[in-house]
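Quick one: structure below, then a few questions.
Apart from one protein chain that is not included, each protein chain of the complex appears where it belongs.
Note that the chains are named A, B, C, D and E in the order they appear, and that numbering of residues resets to 1 at the start of each chain.
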Amino acid sequence: MLMDTATEEIGHVEMLATMVARLLETSPVEAEKTAENGGDGGIVGSVLGGGDTQSAIINAAMNPQHAIVTGGGAAPRDSLGNPWNAVYIVASGNLLADMRFNVTAESQGRLQVARLYNLTQDAGVRDMFSFLLARDTMHQNQWLAAIEELKDDGLEDIPVPSNFPQELEMSSVAYKFQNFSEGTESQEGRWAQGPSMDGKGEFEYVAEPEAMGPEIDELDPPVEPRLYSTPKQQIQPSSS
Amino acid sequence: MLMDTATEEIGHVEMLATMVARLLETSPVEAEKTAENGGDGGIVGSVLGGGDTQSAIINAAMNPQHAIVTGGGAAPRDSLGNPWNAVYIVASGNLLADMRFNVTAESQGRLQVARLYNLTQDAGVRDMFSFLLARDTMHQNQWLAAIEELKDDGLEDIPVPSNFPQELEMSSVAYKFQNFSEGTESQEGRWAQGPSMDGKGEFEYVAEPEAMGPEIDELDPPVEPRLYSTPKQQIQPSSS
Amino acid sequence: MLMDTATEEIGHVEMLATMVARLLETSPVEAEKTAENGGDGGIVGSVLGGGDTQSAIINAAMNPQHAIVTGGGAAPRDSLGNPWNAVYIVASGNLLADMRFNVTAESQGRLQVARLYNLTQDAGVRDMFSFLLARDTMHQNQWLAAIEELKDDGLEDIPVPSNFPQELEMSSVAYKFQNFSEGTESQEGRWAQGPSMDGKGEFEYVAEPEAMGPEIDELDPPVEPRLYSTPKQQIQPSSS
Amino acid sequence: MLMDTATEEIGHVEMLATMVARLLETSPVEAEKTAENGGDGGIVGSVLGGGDTQSAIINAAMNPQHAIVTGGGAAPRDSLGNPWNAVYIVASGNLLADMRFNVTAESQGRLQVARLYNLTQDAGVRDMFSFLLARDTMHQNQWLAAIEELKDDGLEDIPVPSNFPQELEMSSVAYKFQNFSEGTESQEGRWAQGPSMDGKGEFEYVAEPEAMGPEIDELDPPVEPRLYSTPKQQIQPSSS
Amino acid sequence: MLMDTATEEIGHVEMLATMVARLLETSPVEAEKTAENGGDGGIVGSVLGGGDTQSAIINAAMNPQHAIVTGGGAAPRDSLGNPWNAVYIVASGNLLADMRFNVTAESQGRLQVARLYNLTQDAGVRDMFSFLLARDTMHQNQWLAAIEELKDDGLEDIPVPSNFPQELEMSSVAYKFQNFSEGTESQEGRWAQGPSMDGKGEFEYVAEPEAMGPEIDELDPPVEPRLYSTPKQQIQPSSS
Partner (left out) sequence: MLMDTATEEIGHVEMLATMVARLLETSPVEAEKTAENGGDGGIVGSVLGGGDTQSAIINAAMNPQHAIVTGGGAAPRDSLGNPWNAVYIVASGNLLADMRFNVTAESQGRLQVARLYNLTQDAGVRDMFSFLLARDTMHQNQWLAAIEELKDDGLEDIPVPSNFPQELEMSSVAYKFQNFSEGTESQEGRWAQGPSMDGKGEFEYVAEPEAMGPEIDELDPPVEPRLYSTPKQQIQPSSS
């Protein structure tokens, strides 16, 4: 299933790259403007050929570095020029944790496509966005289904990671909502009462949480003089 | 509720900073080794004072840059020295998308604490991890509860964003699982049959997806000669 | 005092976030243009609703990625989209070194606000800048006062760190200005004569500095052949 | 003067590069260990030649990527491998702001060299650090002298930038210390009373600052539905 | 030779910085527009003084952060604001590898200048580009000459690094082109037949490469349960 979706996503990248190239070539919207500038060869040609470079760049709303560095080819960068990087990959080995990330990524992704949809009136681009929105709908559903299956098969459960022995966590605070703001408005939510979502506890609301753990004396060890941080009282210069 | 949790998380950061400082001072485990090296003032003192710096650093498994730049204070960096940065924040304005991110973050976080738990035998550190594991249990439950509430209140739903008119997406592919790998193993999953998780469709399995959309001719416009990309046939040098 | 200022600075961030939101909503300056475009809902609405996206974006001088990723909310990024990160924090543990950094940061900050002041004619924005300029005036004064206090209390002094035994530094070059450029114009400055600013030496001008230290033979060890750097003479291929 | 110091700093970089190369070659401290491992050609040779790579790397406390990528040459990176980059340069055009940055940089720099001094017992390295400490002493004094000169010449003054007309800032808060923490401990400092450091005002302490500016209604514009952020009440899906 | 070229390149940086400053001051092209806006002091002045900031910024196609942070001085950043950094330096110690990098850098550089040439009609700027294009022509030739010399002197050769004993590489695949795509179009190239470029082998085309190496069983060790990755069958929670 992972292989199927990975392959499909690579296909989406190709679709986007093709769309970018087509738009740079001769988008219906730009054709007229380009003609006015006596340009040929699409937006890039217009940018290159115009006597008035600045207005050409601005008409095309184009990042000039793109043409200069890539010659107009697709670049694996975001719209501010930040390169794609492996920090975007989340792969912890725990499938429930990672599937939840997938649901998240598809959510942000579909949201951004929906916003982009409203930024253009180009019918061809909207067609492609319409396709991508539908596939993101499927993918949100698919990862949620995979999560159900993981739970049904008894391999993972809430809370992630479910194979850590839950008796080793401090059970007294595992299902308490602690109020740390003025008022107790947060008392109203589903998170403050009723059975917990993992079915293993009961939500409880703590309006005024008390400090826990041993009383700790102020951190006030004798200053290590050879680090030359500022001491609380005058000391003699020293070195090791 | 957001304020409560934000405040609590700041408290966790303080707890971790205190833990780091205490460990650098005189952790029970390290005291003995330090003594052997004739050190005083905890691990840092041992590093500074030892005649054999390298073994001292290695005994302490310490990043020397930490002491040199911060003087031993807490630094908002990960264990490889990468600074905390605002890319870690996800705030799209769509609460279902963002709550899903919170569930994800709590999952990866609890998983990492569980792994760290096994990397130490120090009783005090394990106590604190035990507390953090319990709070991450609560937080996973809490964000899942908030997601339920958003849906119950009719403000958001699957697929995110639910306020985008779903009739504008290409409905023919909105609930189809497309097989793009050898074999049809992926047919077995919950994602390939039955009602979709959003309750708005029926999963369908496509064993051999067909290419969609209009046939697109090869991208082969006349090369824009003033970008000096390599042409397919010899051309005359030119400039605008 | 640190807590007071930290809290105030968080307040300033909130003020700026509010200002950004108000401007995106309906700034006086933009209202007219928006109306012309038949827009509603402020700048963002105009960007979304316009038939001519590019001119709408340009009229608003807006970064489109902002709306797509955050939905128009404040983002902890600079105007080029670079995320805030912890490299901006300097905390060495030596208070004189760190207070000097604070003076520097308030100086660059007030300078940038002053430049921004001239980039807008919006009366409300200028009011807020006027407030921020005054607070930066206070903060420059405040950190300079804190520096005086550190010195008066005998906790730190010039040169930082003053607790390093100064007799361990090479005193012969501790107060000499060395001329490394053509001419001796640099002789005129305060740094080339008179008592040093720390009151511990006398500035001296060296018009033609001589090379110091032991004569070092050219770095020319036998090449380590197993690193495959280029040797000075032909050698036999080898491996360990 | 800037040219003199820039040239000198380049010289310091060369000294450090030479030091690194010498240490990798045959430092007195390491020679013995290397011999035990049957190594030749210094630390790098030992790392390459040893039958037990891991212990060789650890003995040398060496970053293996350094040898693999650079062949042992100097690399403009910090000890965690982060490359030098132009963000480290601060040049605003306002000389008082920039000289203050120079004072800061020399302070952090001398502090770090002082800490490094205690991390080694190698006499040759300590000699070089002794030289660098002295030059940092000079440079701290020198930039402070330059700051005095800028003020004496009437070109810049506190607060930076002094050429911004100070009557345009909100004078009522330009010299007030505002208490935003519990208690009034911060009242004791030099920053809370007496003439301000710029000689243009009098410090004043505000124990309980009041909210300023116009009362602002909660930011609650009608939600722009085409951004698909979560609304406060149910709305109909829509698109432009 | 390296010193000559390094010095020349620093000169080019100075030329570019001067060009930028002159353009910001009063470029022939902009003078007229500036005048229309009632501006003085060049583009920056126009940006600062205009009643309509946005159009002024857009007319100048200027990054406003540049003026705010640097005051209009040159900044060692690319046109998207990314700082110069030491990752751009490649210095492996193997001169043939590094000279090849130099050829590459001069190629990309001359290509980008050629594209920039077409983006402006300013005669002065084109003059300077004409100079830089010629120097890049020289430099491409020069590094290619240096490569020839390295080979002629017998210090390096193809394949880099030539001092690694070539008999230690798996000679059976050292000169084979392996076809991993549909069809055998790649058979036509020079890389698929005839003597290899290093003169040490004969190119050979493998239309259907076979899997090599020992058959490796699926990676399926018993899962390490204390890492809490998802197991293949249900397991008992555990901890060390």
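FYI, a contact is a pair of C-beta atoms (placed from the backbone, for glycine too) under 8 Å apart; a residue touches a chain by one contact, two chains touch by 3 or more.
Nothing here was measured: the structure is a model prediction, and the numbers come from that model.
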Of the chains on display, those the missing one touches are A, B, C, D, E
What is the set of subunit E residues that contact the non-displayed chain in the whole complex?
-> 1, 3-5, 7-8, 11, 18, 21-22, 25, 41-42, 44-45, 48-49, 67, 71-73, 87, 90, 92, 94, 96-97, 100-101, 103-104, 107-108, 110-111, 114, 117, 130-131, 133-138, 140-142, 144-146, 148-149, 152, 158-161, 164, 166, 168-181, 186, 189-191, 196-198, 201, 203, 212-213, 216, 219, 221-222, 224, 226-229, 240
In the full complex, subunit D touches the hidden chain through residues 47-49, 51, 53-54, 57-58, 63-65, 67-69, 71, 80-81, 92-96, 150, 153-156, 161-166, 168
Since one chain isn't shown, list which residues of subunit B touch it in the complete complex.
-> 58-61, 78-80, 82, 112, 115-116, 118-121, 225, 227-239
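Note that only the chains that are shown with their structure count from here on.
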Between subunit B and subunit D, which partner chains are common?
-> A, C, E
Copies subunit C and subunit D - rotation angle from C-alpha fit, nearest 5 degrees | 180
Where subunit B and subunit C touch, do the two copies share over half of their residue numbers, giving same, or under half, giving different?
-> same
Distance in whole angstrom between the CA centres of subunit A and subunit C is 28
Could you give the separation in Å between the centres of subunit A and subunit B, each centre being the mean of its C-alpha atoms?
-> 9
Please list all residues of subunit E that touch 2 or more other chains.
-> 58, 69, 71, 80, 92-94, 115, 118, 227-228, 239
Draw the chains as points, connect those that touch, then say whether the picture is a line, ring, star, complete or other.
-> complete
